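All protein chains but one are shown in place.
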């Protein structure tokens, strides 16, 4: 599958009903082993201090990691999360968060991805979280191949 | 603060606008060092296979861990997440997920909590995730003390 | 392979030259899905405060996790560590540390294990670390099957 086809596939999956779509996650860029996704602030995505909720930050990081690992796998495979670990570095008090995922191990069955998440506030970025995730390849469900 | 007052405080916080409320997280039980929370399935909380999204599972685990660590801290303090690590053990394909958090270290400034998450399907529970989280104490924001 | 044969195999592997043997790790008990190992204090296993070194504690936890995951796998397979995460809960200032590993997911290719490590001091145990590890199955090298 070409890079353009991969992006189409990824966009098609993200347009399906579910949390990524309802939260408003969007793909910023995709290349093999590198994926960037973003999410704009909305009250229902925050914790009670008014910053992005840690679980929502993790969801974006996880989604970027999954797309990133999938981009390094053979056609017909999709990455599912075995585990993810995330450190919260500073309050995510911006109007948008951006997750930049990068593959650090592309194996045939296991992939490892690191993700840097920044909070964008008045045009300035600040690191707000750092995650690593272990992914495994499974067969893409019929209808998405 | 008495146990009953803690539960009231926790319920008040969860009733504020934000992701926990909009997702529909609810407190099942609270005692010092042990907190259980639950979340019913909704299409906008799932991934594209129709199971609970990993980020949503993590959000519930994180929230239960935070409440659990807070329950072990002095009055006027609230736990915020330093880091969380979660393993996904099986598809969360039930109609509800339940997160059971238990403090394994209650320090003055740092707390460590483990969380077991089960998926409830047709009355049967199955382990679907296991998390550990490191929390630190910060001052409860004014208005919540 | 019977339980007794598994213990023999595990003991044979631990008696091979390497860190586990030179450090003095020993098997306390093995049953499918549950393994306990112990390690006595020695100056060359400590950090400069005189407590067990965190890396050494992790090595014992990792070894117990590996044996535990292997005990849940088919004959001819051995578990290798994909990742391990450990929280240090209190100084390991006892004369011995004991790692109790328990399988929380026994898959065909991936296993997840949790490990509680206690420090034993003057007959009293105190929790000093808590780990989770993700393992994958690989073929046992020839000569160990």
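Per-chain numbering from 1; labels A, B and C assigned in written order.
We adopt the following convention: a contact is a pair of C-beta atoms (placed from the backbone, for glycine too) under 8 Å apart; a residue touches a chain by one contact, two chains touch by 3 or more.
Just so it is clear, the model here is predicted, and its values are computed rather than measured.
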item	value
Full-complex contact with the absent chain, from C:35, C:60 or C:73	C:60
Of A:6, A:85 or A:100, the one touching the omitted chain in the full complex	A:85
Touching residues on chain C - with respect to the absent chain	13, 16-22, 43-49, 53-56, 58-60, 62-63, 80-88, 141
Missing-partner contacts on chain A, residue numbers	85, 87, 89-90, 104-105, 112, 114, 127, 130, 132, 134
For chain B, residues in touch with the removed chain	82-83, 85, 109-110, 112, 134, 136
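In this text, only the chains that are shown with their structure count from here on.
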item	value
Approximate Å spacing (C-alpha centroids) for the pair chain B, chain C	30
Intercentroid distance (Cα basis), chain C paired with chain A, Å	33
Contacts with two or more other chains, residues of chain C listed in rising order	85, 112, 134
